[in-house]
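Got a structure here, written out as structure tokens. Questions coming.
Shown here: the complex without one of its protein chains, the others still in place.
And then subunit A:
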């Protein structure tokens, strides 16, 4: 995805308190132009409040939030439409509020796969259709920045896959996407960078690869002291750790044949050598130290 180092979104010590409760605590985050930024956190971590402040729905108690584009599309905490209007008329209404022509409505209905149901009343829509209509409203006018708060909520596996494809497509088209989600596999798959928030505090902001750390090789071999000597020669003193059932070497997957050959050449029996890579989910749970109360992971198609 084409990212350039010019922030589209920048917050500086953004803070929101409700009485004594600190919902968001001095959050400073940046979203670069053209990237897909994943905003992660357990329920109640402060994700939606941060996004609300960013979009001007909620006033910050302290700090600043700025957006450096003219046009923003957003879906915040579920769609909100008039139940008695059809999907198409709801979008026509939204288009009028923003001064867009009615032709935008058909384009976005097509984009979110609701063209065939546009004439149906919103109150008759399934949860997934309502969510898609909300995304459609956010896409009107081809905004340079799209903020999506849990856009896959209520979608079936096929719908989730479509939404992922849509987000990737938006980023390919040069649009910046700020995506809040609790579906970590989804974020891992489509996001360039992530920010992790917990208890209102931004714990980390980095690329997905940096956050997951490098890959490693797990080796089970005997005798282990001899294997350790060979491993330290190959991966360096700091690149080897003992695990409960073997050794962990900070080496990429394609080093496995070479490591195997070196161990065998040294007269060591190799029982198992596997490539391991931490998932975003594992890193996330480590960072949030079990405080996370994520809903059960939804199946991916």
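Just so it is clear, a residue touches a chain if its C-beta (ideal position, glycine included) is under 8 Å from a C-beta of that chain, and two chains touch if they have at least 3 such contacts; residues count from 1.
The rule is short, and it goes like this: contacts and distances are computed from a predicted model.
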{"item": "Complex member absent from the view - protein name from UniProt, among \"Helix-turn-helix conjugative transposon-like domain-containing protein\", \"ABC transporter permease\", \"Allophanate hydrolase\" or \"DNA polymerase III subunit epsilon\"", "value": "\"ABC transporter permease\""}
{"item": "Options A:55, A:168 or A:203, residue touching the unrepresented chain", "value": "A:55"}
{"item": "Touching residue (missing chain; options A:99, A:116, A:225 or A:267)", "value": "A:99"}
{"item": "Hidden-chain contact residue, picked from the options A:89, A:113, A:142 or A:189", "value": "A:89"}
{"item": "Absent-chain contact - pick from A:71, A:107, A:199 or A:275", "value": "A:71"}
{"item": "Sites on subunit A contacted by the missing partner chain, in the whole complex", "value": "52, 55-59, 71-85, 89, 92-94, 96-99, 134, 137-138, 140, 147"}
